[in-house]
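Quick one: structure below, then a few questions.
For this view, one protein chain was removed and the others were kept in their places.
Our next item is chain A:
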Amino acid sequence: MSVTSTPDSQVAAGLSGLLPGLDLIRADFPILSRTLADGKALVYLDSANTSQKPQVVIDAMVDHLERHNANVARAMHQLGAESTAAFEGARDMVAAFIGAPSRDEVIFTKNASEALNLVANTFAWARGDLQLGAGDEVVITEMEHHSNIVPWQLLTERTGATLRWFSVTDDGLLDLSRLDQLITERTKIVSLTWVSNALGTVNPIAAIARRAHEVGAVVVVDAAQAVPQMPVDLAAMDDVERPDFLAFTGHKVTGPTGIGVLWGRGSLLEQLPPFLGGGEMIATVSMEKSTYAPIPHKFEAGTPPIVEAVGLGAAVDYLAAVGMDAVRAHEEAITGYALAGLGSVSGLTILGPTDAALRGGAISFELDGVHPHDVAQVLDSRGVAVRAGHHCAKPAHKRFGVQSSTRMSSYLYTKPAEIDALVEGLEYTKHYFKVG
């Protein structure tokens, strides 16, 4: 790490890995120039919660609503054709962004939670090879977001299967020492996060997928924090190391809320039963029985979030133009700078790995003697937006014996001066609460 202590903007200016033209990137995000109460500048360090939106995304959505709005796939008129082309075009852009082997394997959902629930529910209803029952096991990890815990608790309760957990080491890494005992012939599904939203840990998906595939298990990856900040190229992965399902959400990749993505292997998506029933997902309906549309539409019942898909397409197109390698390098530089800055605050403890190369851009921490709610409140009064609480990862917090934490999270538009503002805010917080 090039920066070790006393962060200041001059040191930061020499920080390698920052996006070139960071000021121009920031200018793409109109919200970053607004001010808050008392004229305070916005220091947005809550991007792991939701990212801000560039003007191109806002414009793409407004243009669609102003000029092309119609329902998709069923309107026999010019607007319908335009809207369908925009919606399906967004699917192509998303497929290209994650390197999906086939664009038909990209299913639009309403968020990452729905994508994970789609997999867990359809497995609960599956019969034949994919059916789960007593004696079967589903393996998840202690560092999951509640969205990747509760659906599997429900699945195992409904099928009689057993839920097992990877534990987390003191350093905040997955404990892989018992990999072969945890993932066995009894394992039917392994579901884990690629990048932890609470600890920041980047998990070794390839190694775990390789082991899971050896025993014939299906691998589900929660990529809600991974897809926004690192290059993902599914087609380039070795087949045995590639997950079978990958879920992420639009609003964390500079897109709008209300749209998420499930990518799944075509062969599995074809085998699994439908999720929701309704329009769009059928081939034909009679009073006796219905048959279903081919993937991806089999899993997209009802009118989809059309303008949200268009916005997501513009978002991933924007990120692709910046370059995900460059975004990752920027995140790593900012994260390293933040780890050094936070490390300079006495009484502050970081949860998770402290090496920027091993982690994502979300850093959770505790400040001795001040509750995270109060930390966030004081920071907010200075315009610094962070998250405080359990970040929907209660087992991960329990693992470290804490009830909640404060979390800062950066993105491609975060500048070193914002980290300085956070560190100054934390010193002020300690002063305000008379600790340290």
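In this text, contacts are C-beta pairs under 8 Å (C-beta built on N, C-alpha and C of every residue); 3 or more make two chains touch, one makes a residue touch a chain; residues count from 1.
The rule is simple: contacts and distances are computed from a predicted model.
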item: UniProt protein name of the chain not shown, from "Heme exporter protein C", "SUF system NifU family Fe-S cluster assembly protein", "ABC transporter permease" or "Protocatechuate 4,5-dioxygenase beta subunit"; value: "SUF system NifU family Fe-S cluster assembly protein"
item: Which residue of A:Asp38, A:Asp170 or A:Asp238 touches the chain not shown here; value: A:Asp38
item: Interface with the undisplayed chain - residues on chain A; value: 37-38, 371-374, 377-378, 380-381, 388-390, 394, 397, 403-404, 432-433
